[in-house]
Structure formats: C-alpha cells, structure tokens
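Partial complex: the chains shown occupy the same locations as in the complete assembly.
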Amino acid sequence: MKLLLINPNSSPLMTEGIAEAARRVAAPGTEIVATQPSFGPASIEGHYDDVFGAAGVLEQLRLAALPAPDAVVIACFGDPGLDAAREATAAPVLGTAEAAFHVASMLATGFSVVTTMTRTCVIAEHLVMKYGFERRCRGIHGTDIPVLALETPDEAVVARVEAAAREALARDRSGAIVLGCAGMAGLCGTLQQRLGVPVIDGVAAAVKLAEGLVGLGLRTSKLGDYAEPLPKLYRGWAGPLGW
Amino acid sequence: MKLLLINPNSSPLMTEGIAEAARRVAAPGTEIVATQPSFGPASIEGHYDDVFGAAGVLEQLRLAALPAPDAVVIACFGDPGLDAAREATAAPVLGTAEAAFHVASMLATGFSVVTTMTRTCVIAEHLVMKYGFERRCRGIHGTDIPVLALETPDEAVVARVEAAAREALARDRSGAIVLGCAGMAGLCGTLQQRLGVPVIDGVAAAVKLAEGLVGLGLRTSKLGDYAEPLPKLYRGWAGPLGW
C-alpha cells in the first residue's frame, strides 16, 4: 500500500525526519511517500500557523502524484485539515493527535499529553473534546521547549521532557504519556524505557492505524458529512485546488 | 469605529449583500468596511471550502488597510479562521455562528438552526459543542436549498424555509430560529413576522456584539492562547502573511 504522509509545515527537513520515524514502524508492504506544502509556516505553533498548514495539507492531497494513495496521514499534532481531507479522498485519513489519543485509550484508563509550547495546549484541548477523550485525557502540559531544540535533543532536553512526564503521571494519576508534537518522535523509545509506561508518538500510531483500516478494506464514508466537495469556482492561487 | 467585515468566500457580489445587511443594523458611528479574499471558493459548503475560507480571512486581516479596524466580523456561518484571527489582532473578532448562538440563548431557553445544505449541519454541530451551546441548541436542520436560490429568493424559497422553521419549532420545542447561512439574512424580517418568534441573522448579531465590546473598551486577550503568532518564515504565496 501507498501511504501519503503530509507534513503540514513547509520545512523539507522536518518532513524527512517524520518520514523516517514512519518508516521505522511501517509494515513491509507499506510505501511511505512524504511531502510538505509549497507554502506556509516553517513550523506550526498556534491557530494562525494551523490554518495555513490545513490549506497546505489540501494542496498536497489535491496535487498528489498518481496512483492515488491508499491511506493518508497528517503529521502534525493539531490535525490541521483533517475533516477537509476526508472530504477530498475516499482513502482513510488519520490525524496525529487523533491516532495518539485512540491508541493511548486502549492501553490505560487515563493518559497525559506532554507538549512543547503552552500556548498550543488549547488546540489539544479542542481536539480532545472534539474526539470525545475528555475523560481519558487527564491533563495537557506545556514544556515550552523550543521546537528547534527537539531536532537534535541533548540530554538536558530529554531530562526536561522526562521530568514533565513524571510529574504529569503523578499529578493526573495517568498511566500513559502522549507526546504532543511530531518533533518529539525521536524521544519516544528513550522515554518509554525510562518511565516504564506506554509513550505514544502520534505519527507512528497513525501509520499503524492506517495500515489496519486498509487491511480491513475500510474507506472514508462518502455518505453525507464527508461527501466529496461540491464543484465550484476557486479563485486566485487556489484556482487549481477547486473541485 | 471601523468594523472590518470579512466575507470568507471569494465572491464580491456576496460581500456587497452582506455589507448591506450589516449597514442596516450598524449604529450611526460604525463604518462597515467589507472585503473578501483574493483567492479561494466562490461559496463555502463543506470542510474543504472552509479551510480556504479561513486562510482568506487571515489574508484580509493581515493585509487590511490602515487604520487598523476597531472590530472584525467573519461573515460565514462556519466561523472559518476565528481562533486564528483572534491571534492576529487585538481588536475584538466575532464569528457569525458564534454571535447568533449567543444572541439566541438570551431570548429563548432553546433554539433551532435552519440552514442550507444538510452536509454542513455537522460543521454547525461542531461549533455548537465548541462554544458550549449543546443544551440551548435543540436541533440543526438542512433544507438543501441551493445557495444561489437565496440571492433573489422567490416566495417558494421563503415558504420552504418557513416550513422548515415551523417544523423545527414544534419538533425541537424551541422558541427561536437561527438562520444558518449568511445568505439568508434577507429573509430574517419576513420570517420573524410570519413565525412570531425571534429569528436571528448571525452577521447582524455579530455587528451589534462587536459594537458592544468596543463600547465596553474590551479587546481580545493577548495572554496565552490568543497571543500574537510567533514570528517565523512563511514560504511560497503565503510569504507576506507570516508574522
């Protein structure tokens, strides 16, 4: 199967890192095709960036090379453009936060999210509520570690995330940790070993869930809410993206 | 005060119609400056269109002529880009659905939404939940009237919306009707007269709420969740929109 992995920010370097993480967990028959938008923010750290990331996801999905992907993963914890992408394709589409929340709730009665910027906690909160994990997600915690520091994390960074996770487990009475940033994927194994609880990276989770849906022969529902976009005029730079 | 009214779709004709509706309810000192994005869909009828509408709202807000607006209204029932717009300005920003829900809940213990495409009901449902009106909003009803038919509605169209509203009032045990599409503004007066209950057009509601917030000297909070976007590189056509 061909899995289209879309990094919603415009940094090719980050795309490569995420693609590697995805390939590490992918099944033998899964081809990971990774890409990023031709426009928009170099990283996504708030609602403003998120809007452009969503438009970028749709650009890449609309313009994706043939053959059409068998599944799509949106590799950013805010799940930008997820509902829209499900209109734009019948292939299963998975979001990063969505996948992480689903997986965590199969392993523990409660989980905590440890993320980067505190100001993005509200985005995670909205997703938790939208997906129905209000009772499973017992806390969302910002560490205010700069995203760049995550690219080549030294022990100080690892220790800081580990400390935040330990405090979250104790204070929230949680049994698992969800990493709230695609850039944290590299810390997943180390943290799981040190903490002794499941530590979930959403991109990896999304890849495996996507494989599972394809294995079940299931595709996005085209009845009603996720039906194909209605054909209409798109103006300006977005002209080629209209339906 | 200067009120920037952004129509998230790219149709100048619809912008003009909405601006007129806004001017009809605006206070004497309120200047309505209406605009629409340079790109994107001619109308918004699903999640896919909505994403481009959100990016268009931010384009117009970012590139707005000086002096800066005192308040901003996003004139589309899906409230595209609302959270992001609140990051991008300290002026109060009101969404159409948001404003309509707030106003309806001050006039009746329960209200019903009557909208156009059934497939957009799920967008209204998400907003109802996000804003906390699950108990006040007792039903969301699609009429599947084409948006174009609303531009110059004949009696058949009015009668169809009226019938849907009557059924909603009875079945939902509601006391007020929210019109779920900015294009329905022209029907508001007629419907209110025929139905004998409050009928709320969200754009008009947003204009008056915006005037009220400005009158109270209140502006969007810049502490935490709605702080200014972080400065960073924006690539491609979005280059000038980065912070």
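In this document, chain identifiers A and B correspond to the written order of the chains, with residue numbering beginning at 1 in each.
The rule is short, and it goes like this: a residue touches a chain if its C-beta (ideal position, glycine included) is under 8 Å from a C-beta of that chain, and two chains touch if they have at least 3 such contacts.
Predicted, not measured: the structure shown is a model, and the values here were computed from it.
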item	value
Entire complex copy count, 2 subunits given	6
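Methods note: only the chains that are shown with their structure count from here on.
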item	value
Whole-Å separation of chain centres (CA-atom averages), chain A against chain B	29
Of chain B, residues touching chain A in the complex	10, 37-43, 45-52, 54-55, 58, 81, 83-84, 86-88, 118-119, 121-122, 126, 129-130, 224-225, 227, 229-230, 232-239, 241-243
